[in-house]
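A single structure is presented below for examination.
Note that this complex is displayed minus one protein chain, with the remaining chains in position.
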Amino acid sequence: MDYGIYQDKLTRIVTDIARSHSLWILAYGTGCGAIEVPATMTSRYDAERLGVRGAATPRQADVLMITGYLTVKTLKRVIRVYEQMQDPKYVIGFGSCAVNGGMYWDSYNTIKQLDLYLPVDVYISGCMPRPEAVLEGFAKLQEQIRAGEARGATKYKDNLDYYRGNQKKIIKNWDFPDYNW
Amino acid sequence: MEGILMSILGAIATFLLAFVVGMTYGGIRRKVIARVQNRYGPPIYQNFIDAFKLFSKTTAVHHGAMHLLGPAFLMVSAVVALMIIPVLRDNIWFTNLNFKGDLIFLIYIMTFGPLGMALGAGQTGNPNSAIGVTRGLSQMVGFEIPWVMALVALMIKYNTTSVVDLMNVQNEVGQWLIFQNPFAFVAAILASLGMFRYAPFNIVGAPTELASGPASENGGKFLFTMMSAGSVFAFVKLTLLVDVFFGGASNLIELVIKTFLLYMIPVMYGVVNPRYRTEQAVTYFWGWPLLFGFLAIIYSVYF
Partner (left out) sequence: MNIIILILILFFLGAIITAFSGKISALVQDILFLIVLVVPAVLFFTGVDMNTESIITFSQAQLTFGMTPLSYYFSLIVMGLAVLAGFYTVGQMNGKKRKGYYYLNYILSIGAMFGILMSKDFISFFIFWEIMTWASYLIVIYNGKNVQKIGIKYFVMSAIGAYAMLMAIVLIHSITGSFLITDLISEYTGMTQGMQLLIPALLLIGFGVKAALMPLHIWAPDAYSNAPMSYTAIFSGALSKMGIYGMVIVFLSLLSKVPEGALIRDIVAWLAAITAAISTLWAIKQDDAKRLLAYSSIGQLGYIIIGVAIGTPMSIIAGLFLAFMHGVFKSALFMVVGAVEKQTGTTDLTEVTGLIRKMPWTFLAALISIIALAGIPPLGGFVGKWMLYESLILSDHFMLVILVFFSSTAAFLYCYKILFGFFLGQEEKEWAHVKEAPAIMIVPMVILSISSIVLGTYPQLILKPINAAMMSFGLPDTYGNLWKESILFNKWGNQIALAPIMYGIMLVFVIVTIFLFFRNRSRTRYVTTKDISTSGEIIKEHENLTFSRGFFQPFLRAVEPVMKRQIDKYMLSFAKGVEDLFEFTRRIYNGNGQTYAIYAMIFLIILLMFGKNLLG
């Protein structure tokens, strides 16, 4: 996020509060973790009361949820989706697999460390993390946003070469268009 | 000079009123849906937060001139429709252009925005957008027929095509048109189910099917404009129904109560319904709503 536009600190605070209370998530169901998202959204846990709701396409979304293990093939799509999202945008790594590969720690085609490729703001550990943990993760993200610390998008933009290098190392058939935040 | 200033301020006041009321109703709708689903639900000001967030988001990409103009068309149509509609009875602040247009003009200007939006959605090149648009247009053909029949029934009964005159008629007679021609009201309210595009008629946006359809390539400020125009449109439709069938409103509180009660009809109908297929959503309006439309016209002509 380019904070230069909003010089006024008050504006920034208000903006951050609004952003923290309106998280439109793009639940990219990469793995088995996707099964916990409906449970989080529906009546028992009701994430909508925190302002969390599903978005249909990357252009509308704020939060990219990586729910579960990421194969190399899926990583390509995830990066593409992330780059299509509009600033400010946040990434939540969801489940042990996103943290360190989890039970796929020795798999030949699964990503072990997500933040080599995408700037992750919040990790939710567990296999599976229960909806309570997911809500906790959202609360954490909200805190970060309010504190102005959730700057994954800026980080990605600034260190684009680093991320691109890592991505190109693992994705063999590289055919990405330019990143056009 | 004072007159011009007054009319500009009046227009701005009308717009703000419509925006706030429309947005709040949207929030209430989300709350109602949540309560029906046994959830706590978001606060009723949630839509304002969402709108503000969307506005503060960067909008980095566009797909060409029509894509940029699409939301503008939608907004223009919403604002012009709002200016034509009489918001309050005998109130100098909300007069705007009330006497310059009539019901047929309103019907047409309200289709102008969605068509402009459709062009904008078309230029994004997303196949989902185009599919959503074709569904929306098909549905429009469906619900316009009972809607027009209801309005024609009122026009021929009271020899006027103007909304203001219809309001005055109700005041003179001292009875709302909903009691004078109930069939017309039923036809109109059934048509308005399609107009609001809530379930089971939410075939245009259908997030799980079409990835939100025409809106799928629009984020940030585009989506903000669409959202605000949608809220203003909702207010326009509700106010039109109140003006035509419930004798309008003489103050804002009355207006809010009447529109809110009317708004609950499509919301409540939608909350317990799944989604129709497109041809079902079209032919739905050619069944009972059409029959009520015919009854309304017959009632107007012979009684």
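Worth pointing out:
Should a chain be cited, it is by its letter among A and B, assigned in written order, with residues numbered from 1 in that chain.
Note that contacts are C-beta pairs under 8 Å (C-beta built on N, C-alpha and C of every residue); 3 or more make two chains touch, one makes a residue touch a chain.
Just so it is clear, the model here is predicted, and its values are computed rather than measured.
Summary of contacts with the chain left out: across B:Q123, B:Q170 or B:N202, the touching residue is B:Q123. The residue touching the chain not shown here, chosen from B:M23, B:I49, B:L88 or B:M155, is B:M155.
Residue B:M83 is the one among B:L17, B:A34, B:A51 or B:M83 that touches the chain not shown.
Here one chain is not drawn; of A:P58, A:G95, A:G126 or A:G152, the residue touching it is A:P58. The chain not shown here touches chain A at positions 28, 57-59, 76-81, 84, 175-177, 180.
Summarising the interface, chain B meets the missing chain with residues 58-66, 68-69, 71-72, 75-76, 79-80, 83-84, 97, 99-102, 104-105, 108-109, 111-112, 115, 118-119, 122-127, 130-131, 133-135, 137-138, 140-142, 144-145, 148-149, 152, 155-156, 159-162, 165, 211, 216-217, 221-222, 225, 277-279, 282-283, 293, 297, 301.
The rule we apply is simple: only the chains that are shown with their structure count from here on.
Centre-to-centre separation of chain A and chain B, using mean CA positions: 36 Å. Interface of chain B with chain A (complex): residues 30, 34, 37-43, 46, 49-50, 52-53, 56-61, 207, 211-212, 215-220, 223.
Note for the complex: chain A touches chain B at residues 1-2, 6, 14-15, 18-19, 21-22, 24, 42-43, 46, 48-49, 51, 53-54, 56-62, 85-88, 180-181.
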